[in-house]
Every structure is written in C-alpha cells, then in structure tokens.
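Every protein chain but one is kept in place in this view of the complex.
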Amino acid sequence: MSLFYVVAFLSIIFALLVIFTKNPVHSVLYLIATFFTFTIHYIILNAQFLAVVNFIVYMGAIMVLFLFVLMLMNLNTDTEPMKSTLLKVVGAIAGGCLLVTLVGSMKTLSSASTTAMDNTGIGLVENLGKVLFSDFLLPFELSSILLLAAMVGAVLLAKKDNKTA
Amino acid sequence: MIDLVWLIPLLPFIGFLINGLGRNVLPKPLIGTIASLAVIGSFAISLSIFLTFDAAQPQVIHLFDWINVGSLSIPFAFQIDQLSIMMLLIITGIGSLIHIYSAGYMSHDTGFGKFFAYLNLFVFFMLLLVMGSNYVIMFIGWEGVGLCSYLLIGFWYSNGAYADAAKKAFIMNRIGDLGFLLGVFLIISTFGSVSFTEIFPKAAGMVSGDATLILITILLFIGATGKSAQLPLFTWLPDAMAGPTPVSALIHAATMVTAGIYMIARSNILFALSPVTLDIIAVIGLLTAVVAAFIALTQTDIKKVLAYSTVSQLGYMFLGLGVGAFTGAFFHVLTHAFFKALLFLGAGSVIHAMSNEQDMRNMGGLRKKLPITFLTMLIGTIAIAGLPPFAGFFSKDEILAHVYEHNKLLWIIGLFGAFLTAAYMFRMMFLTFWGNFRGTEDQKHHLHESPVSMTFPLIVLAILSIVGGFMGVPHALGGHHWLNEYLSPVLAATNNILPALSLDHATEYMLMGISVGGVIISIIIAYVKYVSKGYVPKEEELQSGISKLSYNKLYLDELYTAIIQKPLDALSAFFFKVVDKSGIDGLVNGLGKVSIEASKTLRLLQTGNVGFYIFAMVIGIVAVLVYSFIII
Amino acid sequence: MENITSTIQAVPLNHYILLSAIIFTIGVIGVLVRRNAIIIFMSVELMLNAVNLLLAAFSSYSGDASGQVFVFFIMALAAAEVAVGLAIIVMVYRNTSSIDINILNRLKW
Partner (left out) sequence: MSTLIVISILAIVVLYLGLFKAKQALLPISVLGLVAALALAIMEWNSNAAPIFSGMMHFDNFAVAFSSICIITTILVFLLSKNYFEKISDNVAEYYTLILFALSGIIVMVSYHNLSMLFVGLEIMSVSLYILAGIKRKDFASNEAALKYFLMGAFSTGFLLFGIALIYGASKSFDLAVIAQYVIDRPTGIDPIFYVGLVLMIVGLCFKVGAAPFHFWTPDVYEGAPTLITAFMSTVVKIAGFAAFLRLFSICFAPLQDFWMPTLLVITILTLFVGNITALYQTNFKRMLAFSSISHAGYMLFAIVALGAASTNAIFIYAAAYAVSSITAFAVLMLVKAKTGSENFEDFNGLAKSNPFLAFALTVAMLSFAGIPLTAGFIGKFFVFNAALAQYHTWLVAIAVVNAIIGVFYYFKVIVAMYFKDNQTKQIATPAYFNFVLGVSLIITLVLGIYPSFITNLF
C-alpha cells in the first residue's frame, strides 16, 4: 500500500522537475525518471505487459528521440529565455484552478469501484493480445495508417532540401 | 389562364438570363426590346388573369415542394387573389412603361445590357414577393429586390458617393430584414406554418391583443420600415436617388418601397388583432409623412424633392394601415404608383434635357421647351397635391377620413402634411418650369423634348393619374368604391374585427372641403413666392437656416417671413440636418462604428502568441468546468 | 505477485484518479509556463502519460482489458506525434534558429 504512495510522490516530484528545470537535457532526464515511476505504477496495477511496453517505447524510443533532437540543435544548455515570473505565476495559478475544478467536479466518487478486481490475468500479454487482435483489430490496423502518415510526414518535413530555393 | 401564372415571373427571369449573358454581344435595341417584351408579356398574362379571376377564395398554384422539414412544409407556390392581382398589374404595367422609357433614357450608357438585366431581375424578384404563397417565398423576393436595388443604386459606381448610397441602403434594409426574419421565425414557432392560407384562419381564431401576435406584427413592421423607408430607417431612400432615374421611378417610387405596405396588407388579419401595433404604425407613419414633407420643402435637387415626397406619401399609406383603412392605404399605393412614377419619369426627362443637371436653381422656364413633360408633370403634381378629380384626391381623402374618425389630432397633423405636400410639389413645378432659365448657355442650347419612347410612358401615366382615382370613388360622391368591393374577399376577416367607416356624408363633404381649400391656399402661397416674387433659394440660406432665423426674427417688417416662411424653412432644415443627417445617419453609422470598434478590439485577442492561445484555452476549460458543475 | 495484488486492493481508485489529475495538471502548467517548444512538447507527453495511467487503473479495477488496449493506441499516437512534432520543430529551427514559441507571432490579428 505504501509503495503506491511513495511511487506516486516520486512521480509528482519528477514531473514538477521536468517543467521547472532550466536545462532542457535535465528536463528530458527527469521525464525519463517520471516514466520509470509510471512503469512501477503499471506493475502495481498488474498491467505487466503495459509496464514493459512503456519501458521500451517511452523510455527507449521516444525519449531518445527527444534527446537526439536536443543535441542536434545544440540546445543542451539553458538558452531558453524564461517567461517572466508574473507569467509563470499566472500559468501556475491557471493550472491550479484546472486541477481544483477537475477534482472538485469529480467530488464524490462512487465507492463501488474503490477496490480492484481479483482478475490478475488481464494485464498479461496473452489476454491483451486476444483482446487486441479480436475486438480491437480494426483500430489496430488503422494505427498502421497513423504511423505511416507520421513516417511520411516526418521524412518530408525534416529532410534537407536538395533544391536550393 | 390561371395555370399560366408561373409564366409571369418566368418571363422577366428569361429576359434577365438573355440580357445578362448577352450584354456585351447583343445590339442595344434588341436588349431593350427583349427586356420590355418580357415584362409586357407578364403584364398581358396578369391582365388576362385580372379579367377572368372571380374566385372568392385565394387560388394557390403549387409548383413544387421546396423545403420539407419535420412537420413544416414550405411549398414553392404562388397565391393569386385580388390583392396580388392588383400588385401584379402595377408591377408589370408600370414596369413595362418604365422599361420602354429606359430604352430611350439609357441609350447612351455603356452599361445598357447590364442595366436591363438588373431591371428584369428586379421585376422577377418583385413578382416573387407579391405572388409568394408564404412568408418564405415573400422573403426571397424581399431579399432579391433589395439586392437588385443595391446593384442599381450603385450602378454608376465610379462615383464614390453613389457607392456609399448603395451601402447605406443596404445597411438600413438589413436592419429591416432582421425584423422580418425574426417575425417569420416567430410565426413558424407560433403557427407551425408559413403559408398564408394556413396562418390566417388560425390567427383569426386568436384573441385581439395576443402578446405573441403583437410581437410578430411589430417585428414584421420593423421589416416594413426598412423596405418602405419609414422613420427611423428612411434616410436611405433620398440617397438612393443616386441610381438612374428610371430605377428611382420603378423601384423607389412605384414598387419596391410599397412592399412593406403590401406585406402588412397581406397579413392584415394579424395586424387587425394587434391594436397596439396598429397605433404604433399610425404614429410612425404620420411622423414620417410630416417630417419628410418638411424636409422636401427646402430641397433643391429635383429628385431629392421627389424622394422625400415618396417617403412622405409612404408615411400616409402607413398612417392609413395604422387606422385600419387597409383598402385606403392600398388604394394610395396604386394611385401613388401612377403619379409618382410619372413625376420621376418627368423629372428624368427634365434631367435628360438639361444634360444631367438636377439642381432646380439652375432650371426655370422649361415649360415652353418641354411641353409634354411639363403638362404631364403638372397633372402628376395636381394628383399628388390631392385636387379632385385627380387620382391622389380620392385615395388621400379616404385615408384622412379614416384618420379623422380614429383620432382628430392625428387628422389635423395629417392634413397639415397634405398642405405641405401641395406646397413643396408646386414649389418644384414653379422653380422648374416657370420664370427664366437660369442654367448655362450650353444647357440652354441643348434643351429639347425627349424622344417618343420617353414621352409615351409619361402620357400613359398622366392619363392613369387622372382617371386612376375613379376605382375608389366614395359613396359620398355617388360612387360605390369599386376597389373596396374588389378587395373585400382578402380583407373579409379584418373587416369583421375593425369597424367600418361610419362618417355621415355631410362630415365627409366638410373634410374634402377643408383639404381642397387648404391645398389651394398652399398652391397660391407657393405661386406668390416662387412665381410672382421669382424667389430662388440661395446656397447660404440653406446652409444657415437656423442661425439666420434667430437674427431675422427681430425685424418686424418681415412678419410674414418670420412667422410662416422662416419657421417652416427652419423646421425643414432642422429635420434635414438633425434628424436625417446627424440623428439617423449618425445612429446607423454609430452602430457600424461600434461593431467595427468591437471588431478591432476582439481582433487584438488574436495576438499570434501560442502561449497566450493555450492560456486562453485553459481559462476556457476552467470556465466550462466551473459553469457546468458549479453554476448549473 | 500475491503481495502486489494485495497492495493494489488497499489503494482506492480515487487516489489513482487524483494522481492522474495532478500529473495531467503538471503537464498543463508546463505547457503554460515554458517557451521552449521541445519542453512544451514534453509536457504534452506528460499529459498523455497521465491519461495512460488513468486508463490502466480503470482497466485493472474493473477487470476489463480494453482500457489497457487503448493505452497501446495512445502510445502509437505518442510515437507518431513525436516523430511529426520533432520534425516540425527541426524544420522551424532550420528557418529561424530558435525554438522559442514567442518568436512565432507573424500570423496575428
């Protein structure tokens, strides 16, 4: 039980560090740390496969891409001119309001679902695979279009122009 | 014959298509012929329908289902009854004459083909307006004529002021349209239908003074004030004189501006059940009539005089509607169409002869040079002044008789306006046709009577202005008021609600006597001032009417001037400057400014900064959450 | 494993929702206070992860696998978005030599 709270505390701390660290590279590293805490959350939630995928996709692929681009642009120092303190405060207050209203509007959560089902198997790759390739076959296939479009687009936008226009 | 009714609007539309597409290819005479023939053809059909139509119930000719949505069905259908037949005759009849006239008037214009295309299109929409069997078809016509009017006012757009006039007409009409549209939507939600034949029987069963009905009728009346140039939306009409003169005659005198009256007459049962609205209409109409008459007193542009006169006469029509004289108001629509079209065409003939000079101070003594124009215009002027037995006498007298019965005070003011009418109209005649020629040598040399294509319509209209009144000779004068009987099927339900005229003949004779006597005195005053004394208004007097007034008042020897002439002029100047130019224009321009300012300010929100955009989004989301969960 | 299951049973679902909402809001604040396009983008990733966690929690608590399957789709989207987004950022950087969002204000009013 206390494991959840420790990890949740770490998640929040790391997430805050992500957005309040000046050095972008440090931000990326904190984000990786945040994602790692998420992986632990997944394990606690009995979503083992998700934990693995989160580890590989987010920490392995996505974050590497971020780091790569940061390095490519030589932005590893804190070159970013920060917003004025006032703007920061206003932004933080706006975000705080959002949190308060979000939580406030969910005020009395129905108590029926406060405990987890005993079904420990759903997070296993076998079960997920069954659902993914039966019920969710169509969206799964369609995600290929999404990835293909992204791939074409990324190449199109980021490649160097051979024409000197 | 009635099966051919769809041809009536179709012919002008075909004319529009041919002239519109072939405007640069076809020779001018052919364009003029096609356009005129199209309208004449419609006139022939209308005439034959008029001669054969004898049904007591309106005939609805269903063409096709236009919109079907849920229980609401809007057919594309025409309604033929006595009211629409009379309007058809006016539109196509006077329309034909004006088309013929235009062939001569516009012969030198480079936009000849375009002009006739627009004119045909206008006739098409006007016919839709009066023939539509429901409010939505009427609205199509309503918008269409507005559009054509807009295009035709701005026809000579190379002149910037003209384009501005078009814009003004447009804005004011849109305000009116707003009322009309809201009225129609309210009708839909109240009656579940837009067809006249379904709404009116339902409405007849409602109690008088029903709040919804009052709201509907007020909204419809707002629509009418825009289209028919009533207070406070009348200032676009004088400016609309920027368009070619035949346009002024057709659109801004005979047909389009009477659309508001037609619409109210068409919905007579709704209005009859809303006494409050009727009172508002009467007051607005009367105010418009008098204010416009005052302004007309000092105008020097011949077309502006006629324009304000039109506004004033439209005011009388609304006054008639307001006191429940639906027949009388409609009668005035008919006679006014005759003599005002005549006057405009006559003015056009003068302008044509004077090489596009419109200022009366540069005219004078034209009666010998333009005899036909002079004679016909004189007839028109007598008709509008209301001397018997010319057309205007009967219609105006009928309205005033109803007003007298309704409210004596309104009657006195209305009568006063009628005297003013005689005064400014004869002022115009005397300045233009009497005295010595005041223009340049060049213009004098060029003076000529207009070609037959222009004088022929003048003569026809002059004859109509003489005899047109006989369709409504009151019982007091030994007639039996044919128009009243003819229109009675349309007004049957209303006549059950509103009391009929109950004046005895002696009172009627007295009323006629007073009005004729007053008119004659007005004419004599105008004669003394403008012919005997040869007075010609000067620029500076017009400029500083009010300040000079206070100065000159001190001289007692100018008693006449000070007591009668100057106050009138001053009032005229006051109305023109304060009400027309600064008041209403100011208000309309102000509205425009407010929205433009709002636009400027709102636009600044679009800062281009993503950070700000996202911030605004978050605020929006918080607001939405708060609104959804806390406020509600 | 038994240990873990008992752990989760002791944590109310509400706390997961709360955690997700907090992380999500931190992401929103990050978007609001930073000017570096990449950091903003990372904050968006944080928001998406908050959603992932929420879905996984709902899924586990209701014993329904579809929530976890949905997380896959979000991950697919995240991958696609990262590819496109970084490409756009690289493109902008090439033209302006900056990834400060405040210099993007040519289109306005």
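Read from first to last, the chains carry the letters A, B and C; within each, the first residue is number 1.
The criterion applied here is as follows: a contact is a pair of C-beta atoms (placed from the backbone, for glycine too) under 8 Å apart; a residue touches a chain by one contact, two chains touch by 3 or more.
Predicted model only: the values in this text are computed from it and were never measured.
> For the chain that is not shown, enumerate the shown chains it touches in the whole assembly.
If we consider the entire complex, the absent chain touches A, B, C.
> Identify the residues of chain C touching the omitted chain, counting contacts across the whole complex.
17, 20, 24, 27-28, 31, 37, 40-41, 44, 47-48, 50-51, 54-55, 58, 62, 64, 66-67, 69-70, 73-74, 77, 80-81, 84-85, 87-89, 91-92, 95-96, 101, 104, 106-108
> Residues on chain A that touch the omitted chain in the whole complex?
Against the missing chain, chain A presents residues 102, 105-110, 113, 134-139, 142-143, 145-146, 148-150, 152-154, 156-157, 161-163, 165.
> If the missing chain were put back, which residues of chain B would it touch?
64-70, 72, 136, 139-140, 143-144, 147, 151, 154, 157-158, 163, 166-167, 170-171, 174-175, 177-178, 181-182, 185-186, 188-189, 595-596, 598-600, 602-603, 605-606, 608, 610, 612-614, 616-617, 619-621, 623-625, 627-629, 632
We adopt the following convention: only the chains that are shown with their structure count from here on.
> Quick check: more C-beta contact pairs in A-B or A-C?
Comparing A-B with A-C, the pair joined by more C-beta contacts is A-C.
> Let me have the rounded angstrom distance from the C-alpha centre of chain B over to the C-alpha centre of chain C, please.
Once rounded, the distance between the two centres reads 66 Å.
> Where the CA atoms of chain A average out and where those of chain B average out, how many Å apart are those spots?
70
> Suppose each chain is reduced to the average of its Cα coordinates; what separation in Å results between chain A and chain C?
That gives a centre separation of 4 Å.
> By the touch rule stated above, which residues of chain C touch at least two different other chains?
In chain C, the residues touching two or more other chains are 28, 32, 35.
> Can you tell me which residues of chain B touch two or more of the remaining chains?
Only 611, 615, 618 qualify.
> List the residues on chain B that touch chain C in their complex, please.
603-604, 606-611, 614-615, 618
> Would you tell me which residues of chain B are touching chain A in their complex?
Within the complex, chain B contacts chain A at residues 611, 615, 618-619, 621-622, 625-626, 628-630.
> Quick check on the complex: what are the chain C residues that touch chain A?
So the residues of chain C in touch with chain A come to 1, 4-5, 7-15, 17-19, 21-30, 32-36, 38-39, 41-43, 45-46, 49, 52-53, 56-57, 59-66, 68-69, 71-73, 75-84, 86-91, 93, 99-100.
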